[in-house]
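A short write-up of the structure that comes next.
One chain of protein is taken out of this complex; the other chains stay put.
Now for chain A:
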Amino acid sequence: MEEPMIEISDLSFQYPQQESEALSHLNLAVAAGEWLAVIGHNGSGKSTLAKLIDGLLIPKTGTIKIAGVQLTSSTLWNIRKNIGMVFQNPDNQFVGANVEEDVAFGLENQGVPRETMIKRVEAALTDVGMWDFAQHEPARLSGGQKQRVALAGVIALQPKIIIMDEATSMLDPEGRKEIIQLIQNLNKKNGFTVISITHDIEEASLAQRVVVIDDGLLVQDDKPAKVFQRGAALIESGLDIPFSEKLKNEIRNQGIDVPQEYLTEKGMVDWLCQFISKK
């Protein structure tokens, strides 16, 4: 088997002055080029996991390997070059006076030569569809555009892994759609390994794999379809289920037999059409 991009074994973490662990004995492997969604209620430990992977927090037990290299205080700086993070609030991530400068910031920090820098900034802004805005000032951009610029800043550094920590939660529906489509592209076309930490169940349903974290424990690790079959249990642990599952439950409540397996919205339309044609 190919070596995983991220390999986490027996990972635990406890914040100072807290009685219980924020994460307990977590095991997880993420393959190169995979898109993994992490879901869980507020305070479940999702963001703690992201911070541990990026070496922003130091684990209590366990190890993290990124592309085969174990994360330690001496490998930290090299490992971070492989990881780009985008956070929740688009207004907290801007450092440049205009879009172009903002994307160049990380490159300047790494001492990338000017010629290369110019090319990489242009390529990154083109990838996120923001090249036309290179000279714009951040304050004039919409939330979705700001997050796209934040992503460009990450891509320009050519990481292998992109971690989105609730990066769509402050956006309006259009902005959210923009970013989700962009993640899809970056994952499929550019081959980035993507971890998206999210409350948006429709976003999670597009990932290849979903991990559910509840009170610091990894409670499920499976394909979206399998995870969403747990319907009621998901809702109990503070999560949501996709619209198609909610509708299926409501139809069942009306006394109609519905399929057990998870259906996407398209699948639901097909099933309804078949059902009514058979009558």
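Keep in mind that, in the parts below, contacts are C-beta pairs under 8 Å (C-beta built on N, C-alpha and C of every residue); 3 or more make two chains touch, one makes a residue touch a chain; residues count from 1.
The working rule: contacts and distances are computed from a predicted model.
The listed options are "Sensor protein", "Carbamoyl phosphate synthase small chain", "Roadblock/LAMTOR2 domain-containing protein" or "Energy-coupling factor transporter ATP-binding protein EcfA2", and the UniProt record of the chain not shown names that protein "Energy-coupling factor transporter ATP-binding protein EcfA2".
When the missing chain is restored to the complex, the residue among A:Leu206, A:Ala225 or A:Leu272 that touches it is A:Leu272. For the chain missing from the display, the contacting residue among A:Gly43, A:Gly191 or A:Pro259 is A:Gly43, taking the whole complex into account. Considering A:Lys81, A:Lys160, A:His199 or A:Lys226, the position touching the chain not shown turns out to be A:His199 (whole complex).
Chain A residues in contact with the hidden partner, per the touch definition given at the top, are 40-43, 88, 142-143, 166, 169-170, 172-175, 199, 201, 235, 238-240, 243, 246-247, 250-251, 253-256, 265, 268-269, 272-273, 275-277, 279.
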